[in-house]
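A single protein chain has been removed from this complex, and every other one stays in its place.
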Amino acid sequence: MNSIIDDIRAAARQLLADGKVDVVIGYEKGSLPLKSTPCFVRSPQDADKLIWDETCENNLATYAAQTAGKKAIIAKGCDSRALMVLLQENQLVRDDLYIIGVSCPGVIDKNKIEAETGEIIEATITDGKVSVKGIACDKEYNFADVKDATCQTCRYPNPVIVDLKIGGSVEVPQSDFADVIALENKSDAERKAYFKEQMSKCIRCYACRNACPMCYCQECFVDCNAPKWLTGGVDSAENLLFQTGRALHLAGRCVECGACSRACPQGVDIRALSRKVNKDVKEMYNHESGISEDIKPALNVYSADDPEEFLVKE
Amino acid sequence: MKISKEKFGQSFDALTAEYQVVAPVSEAGAVNFKTAKSFSEVKQDYLNSKLPPKSLLFPQHEKLLSYVKEGKDITVKNELKVGKTVLFGIRPCDAKAMLLLDKVFKNDQYRDPYYFDRRDNTVIIGLACNKIAPTCFCSSMGISPACSEGSDLLLIDLGDSYNVEVITEKGKELLASLGELSELSAQEQALVDTVKSAQTTSKVDVSTITAKLDKMFDNSYWDTLHEKCLGCNACSFSCPTCHCFDISEEVIKSEGSRVRTWDACMAPLFTLHGSGHNPRDKKKSRWRQRMMHKFNYFVHNNGDIACVGCGRCIKGCPVNMDIRQAIDGVNKAEVVVD
Amino acid sequence: MSQSKIGAVLIVGAGIAGIQSALDLAESGYLVHLVEESSAIGGTMPMLDKTFPTNDCSMCILSPKLVECGRHLNIRIYTNSQVVKTEGEAGNFKVTIKQKARYIDTEKCTGCGSCASVCPVKVDDEFNQGIGKRKAVFKQYSQAFPNAFAIDDKNCLFQKHGTIKGKDVCKKCVEACQAGAIDHAMQDKEIDVEVGSMILNPGFKVFDASRLVYYGYGKIKSVVTSLEFERLLSASGPFDGHLVRPFDQKEPQKIAWIQCVGSRNAKINNNYCSGVCCMYAIKEAVIAKEHSHIPVDTTIFYMDMRTHGKDFEKYYDSAKNQHGVKFIRSRIYEVNEAEDGSGDSVIRYSTEDGQILSEQYDLVVLSVGLEAGDSSKELSKILDLKVNKFGFAELEPLTGVNTSKEGIFAAGVFSGPRDIPETVMQASAAASAVASLLSEERGTLVSEKQYPPELDVAGDVIRTGVFICHCGVNIGSIVDVPAVVEYAKTLPTVVMATEKIYACSQDAQASMKALIEEYKLNRVVVSSCSPRTHEPLFQETLKEAGLNAHLFDMANIRDQCSWVHMNEPEKATEKAKDLTRLAVVRASMQQPVKPVFMAMNHAALVIGGGIAGMTSALSLADQGYEVHLVEKDTTLGGVARRFSKGFRGEDMKAFVAELVESVNKHPNIKLHVGTQIKEVGGFLGSFTTTLDNGEQIAHGVALIMIGGQEYQPKEYLYGQDARVMTQLELDEALVSNDSRVDKAQNYVFVQCVGSRCEENPYCSRTCCTKSVKLALKVKTQNPAAKVFILYRDMRTYGYFEEDYELARRSGIIFVRFSENEKPVVTKEGETLVVTVKDHVLGCPIEIEADVICLAAAIVAPADGAKLSQWFKVPLNKEGFFLEAHMKLRPVDFSTDGVFMAGLAHSPKNTEEVIAQAKAAAGRAGVALSKEMVESAGLNAFVDKRKCTACGTCEAVCSAKAVSVDMVNRVAVVNDALCKGCGACASSCRCGAINLRGCTNQQIAAMLNTF
Partner (left out) sequence: MIMGETKPYEPKIAAFLCNWCSYAGADLAGVGRFQYPATIRTIRVPCSGRINPLYILKAMANGADGVLVSGCHPGDCHYMSGNYVARRKFALIDSLLKHVGLEEGRVNFSWVSAAEGVRFAEVVKGVTERVAALGPNTGVFKVDGGGTDE
């Protein structure tokens, strides 16, 4: 990790010093234990702020289009997929973008730890072990056990598009849609109850949407007044309508970074919707978004023999 | 004076007959204020609720009135429903926040009936903090983990019993129905003293912030502060003092209603005019607004900082924006005086 | 002789060919008189269930054309009519049309059907091929135009018996008709029209299968014709698409098709191939399997499987391999009724290897051929046209559409069997020929309707008027119309609501206009019948009242309410209220929509200087348009320069030379020879094309005619031994008395070289005929020569069947091989040896060959991919250009303003290339004839504030009408190209792109009233 951090800092310093970019978007140490925070480095001397570890959970691609000028960006596998889709969707100019790719071992699920230890007072990560001093208790974890759920099903931990690759590659874990299948296998009533419970937690703060690199609409359908798709209500039905609409808007575009779920202050299982859509898109159209420049978003294309199981049975 | 938890529990259960009793309840993995039918539902060892209790007086989405059109006739119905409520177990920071909200919803010209009809019918039983989270900084905001401001009764958890302190007349009245009190032991008294003298470990300096901000509207500090903010409403909606709202009409078929919904200054739409013009169209101006409102405008208007140091916005922020750092930044910012 | 020509055209026959010609010409500025023998336009297509090779629903693709043709201001339709007399000459004909009495005023008839419901006479329904019944007062089919009934006087009781003892016999229809449309006193009449030209497309009749007794048709109930089978399959057919045997309603599980019934039969003087039967039989077999909910076993008995059209071979392959349709190469002896009393049929047949077998089927379908119709023959006689021995009109060689009389053109099966796309191509080609002939008279006789100036309603308070129609008793007897009126009055924006007996009647229209003025209405809603038929009528009324036509909506409370909820009047009334409310909501949010006009450059760019390109260029130039012809080669002529003779013996060298000269001489044609295209920009009306030499051409339309290429064989020692040559090479060798052929005695022709294989899974269409022609030429030059043709299926479609027969009689030996046992060519010393397994003998035979002629495939042009990108037009998998619609738009692209013809589209012979090239010129001419590019305006539009320039709209737009302006970061809709489907709007996540007339706001508001 340390050599990666050094390399990142060196690269950032060089890029800024050479005037190749105006800003390097990366991570710095956060104000809370096991938290990093996005940072915008604009001068070579500030490059030493940059860090790289298992707390670098934000998808920085979200900032890429919002940040003017030429920018370098630290990209994990999922972040790079997001950049790829954003490039395809005209949200970024390739020449203005310098992608510093870093293979990602996965990020930490702080909420999972705090559920046991209470609010964390202090924590360290060394050699795959996470030592935590919490308000309720102290505990040591294997990193693998407290890895974010998204990262446990990640199929692209290595960046798919880079200008500079830092560090080695990580092994691609075998992964399927076990999480989705588990939910699919539940009864209709159980699934309905599950989503109702999840949606009842939602406070419509839109952290999920705003953290999502693919949610870049000038005006989200939930905010639209004419037509008004939703009322301002925050009951589970309305919240589900919002999340379902959003999941459909991400169909064939979601890069499975999990930023939505991690951003949620309420711990809503938002990915449960997008994962289902991703599974369907993969199964029906053999499509994964943002893994190659040549692959068009699944809903922008069609095939004459696309599946039709959805048709009403007569 | 103290009351045993067993006794308190019985009284609590009895209260539910007459009052809507709202208390911290664990639901779907989080502790929040919900209507409790019995004391056994109440979560005991919680730091603070995930969401602030403000929605009990100021719901996130509230029907103000409704109307029905039949043929050419229209009938209007007032939707305000009020019952007597006991709010149990709120922390001193949130109790203080209620006092700040009171200032918003009532002034010389106006009293918001939806808020105040509920507020006036609510008795607040505060519960002091035995444990203090690293994100708590109420001590910097003029209160403390056992502050009684805003509570009608203040309890301190002594294990098997609560230390009870009567703060207001309302509290005193309610106390009568809670049962007999007994004296504290010396050991218990020592615990009470410890809790009362406790301070948060995390501190910020707001001693000069209001004055400083007077001079900072055009400061370059705002140019970078906002940069990583995603513009979501997580901080506002989890803040016990944020109180902005939007009023809209919702019509389906021939029935409609006028509703009030939380809004927040971090969203670009908050200030979007019908014309398409948006006076606060940049994140920069929205973050400045947030800081100005809490630490300057509100102070000028209401004499108080609109932050109680609960730390919820710090925990809820998806990108770890920390209001303590933002305050620090203001303190450190260079102010050029003309 | 009169000097001036007449800018009007007579079109005889209103099938798909007549409709296409009529639309093309009326749209280009000519007045069209369309004469149809039956009571409705449409011809054969409405009878078909699906169409090959795309399995499109026939009615679905036809009906928009029916409506367009029926409503066209410059198409005068004469139904129940025939041409009885003509005089004059090209440019100036006088024609007498005899119109039989219909006994129903089509102006008054609303098509409601009250008359038919009371008519007591039931007769066999011709439309359903006699399966099922119709009344004596009838409409051919429900979507028919005119949307009016007709009385069949041969069966009508009153018409037959009149008044007996002072009492009218029957006349129930008159009582039933509330519109007063029935007039039993109506008389036949004669109408004289003057026209400059004529197009004849009277169609065909299907072969009467009872003429061939051994098939048992007419005797055995389970033997039906293919057209009867279409009606059985059709959802609008006598059994609503449930596949059953007509006589016992049993669902057939085993069906056989017998091919070539009445075709390829010299004994009955039908020695031609009908060309369409192989494909329709395969289609019927596939659809039968799809339709039936039980497994259906399907078998096709055939001689040669002739799937030579574009994408047909793939269809055949998938029928065989995916759908499991069985194909048996055989000769049929006879069909007999099964003796088990099941009503089944037993087919006795012999297979290729001589076995004689019998098999029992639930249903036997006879693939009946196409014959010249009696009225076609009559027409040829009246016009004194040359006909061939089969009674089909004989066209002038290498013209595609010219009959033996100048100024009279033909399309469709009138001149010989052909399928729908070829018919449509010919129809457009004929229209093009007419437009060339009458170019000076364009626009002289057409009229345009004038309207009062449009009121500006922007910003006005919405004032909606609602008209609820009784439709006689059709709505009013079920739906409580007064209650709906009262309900409508309570709806927001509604200032008046009233009822009408027939909202579409002339007096109702007049009253509607008056009410619009009186109440200052600025939105109108009519609750009556289908907007698909009546919206244009009411929109006319709005325009006449000075309102924009789009400030309007309709609720269909007849077809979708009273007629389908006849036993639930209360619910029907509730639904009528709801539908009216939805229409009021939509109408109240409608905004005026103005047609969009854009500049039209009246020059055409033709790419490719072969026969197709030159033909198109000349045709457009004759129509009076400036043409730029670009040819990358230094000389014109294309591949045809290598042909000696055409398929009808024409001297190709002379023909090409003449064509080149005409092109060179034509003042409207600018040649750009020896140069290529470098860049293309723009769209319909304003293309700019840059050539290699830097020259820039501004043009309004583009025609892609870049030809194809001869496949370079890798097999059969081609390129290794000079005696192995392609057809083109042998043709040249025979003409030049090349030493290789001079002394040659043994010729072996090998078919399907590079065709019908994995690499090129299509048939090259021309090679069977070409080989037969070459073989005959060899035999003529050297009668002692031994000639072998090794083939898979002989595809000598149409009249080429005669050549095939002649070849066999001339002693040319035909040996069939199968795809997996291709012939082998080896060299033993200097001797070429061809080894092939003979299917009849079942053993390999060896032939020593002096010349081996390979029927090399026609493959797609090399430059296709470039042009496809430049003009945003698609290619199919094999690299040929893909037309907008395989059936009805065979020379158009879905991108407006770009057309194609020739080998770049698919393999075809010269005659067909010429027809297609003229068709493309005709279609391009329609576009060029417009002063401006006009779009109705119900288009997509963009809210710049919301657009993120993501490009999703651009990706999903099939018309290529949306593109992203990357400088301003906003999507831009090209109104000239937008078709208004709304796929972009539903795909736009940001809600930035929307559709006029069907906005998100409107739909959401409608849903809000649920």
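For clarity, chains are labelled A, B and C in written order, and residue numbers in each chain start from 1.
We adopt the following convention: contacts are C-beta pairs under 8 Å (C-beta built on N, C-alpha and C of every residue); 3 or more make two chains touch, one makes a residue touch a chain.
Quick caveat: nothing in here was measured; it's all calculated off a predicted structure.
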Worksheet entry | Identified contact with the non-displayed chain, of C:Ser63, C:Asn128 or C:Ser439 | C:Ser63
Discussion item. Which candidate, A:Arg13, A:Lys35, A:Lys147 or A:Lys276, sits in contact with the chain we can't see?
Written reply: A:Lys276
Worksheet item: Pick from C:Leu357, C:Ala865 or C:Leu1007: which residue touches the chain that isn't shown?
Response: C:Leu1007
Worksheet entry | Candidate in contact with the missing chain, chosen from A:Tyr98, A:Phe195 or A:Tyr216 | A:Phe195
Fill in: Residue of A:Pro44, A:Gly245 or A:Gly267 touching the missing chain in the full complex
A:Gly245
Item to complete: Tell me where the left-out chain touches subunit A, residue by residue.
Response: 183-184, 188-189, 191-196, 200, 221, 229-238, 240-241, 244-245, 247-248, 251-252, 273, 276-277, 280-281, 284-285, 298-299, 302-304, 306-312, 314
Worksheet item: On subunit C, what residues meet the omitted chain?
Response: 49, 54-61, 63-64, 113, 142-143, 234-236, 240-241, 530-533, 556, 558-561, 563-568, 571-572, 574-575, 578-579, 582, 884-885, 894, 938, 956, 958-959, 979-983, 985-987, 995, 998, 1000, 1003-1004, 1006-1008, 1010
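Just so we're on the same page, only the chains that are shown with their structure count from here on.
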Item to complete: Give the chain pair, either B-C or A-C, that is connected by more C-beta contacts.
Response: A-C
Fill in: subunit A-subunit B separation of Cα centroids, rounded to whole Å
31
Worksheet, complete the sentence: Whole-Å distance, C-alpha centre of subunit A to that of subunit C, is 52
Discussion item. Averaging over Cα atoms per chain, report the distance between subunit B and subunit C in Å.
Written reply: 72
Response to the item:
Where subunit C touches two or more other chains simultaneously, the residues are 945
Worksheet entry | Sequence positions of subunit A contacting 2 or more other chains | 219, 228
Item to complete: In the complex, go through subunit C and note every residue touching subunit A.
Response: 945-952, 955-956, 964, 966, 969, 987, 989-992, 1000-1001, 1003-1005
Worksheet entry | Touching residues (chain side subunit C, partner subunit B) in the complex | 490, 945, 1008-1010
Worksheet item: How about subunit A: which of its residues touch subunit B in the complex?
Response: 30-33, 35-40, 58, 62-63, 115, 118-121, 135, 197-198, 200-201, 203-207, 209-211, 219, 223, 228, 231-235, 259, 262-267
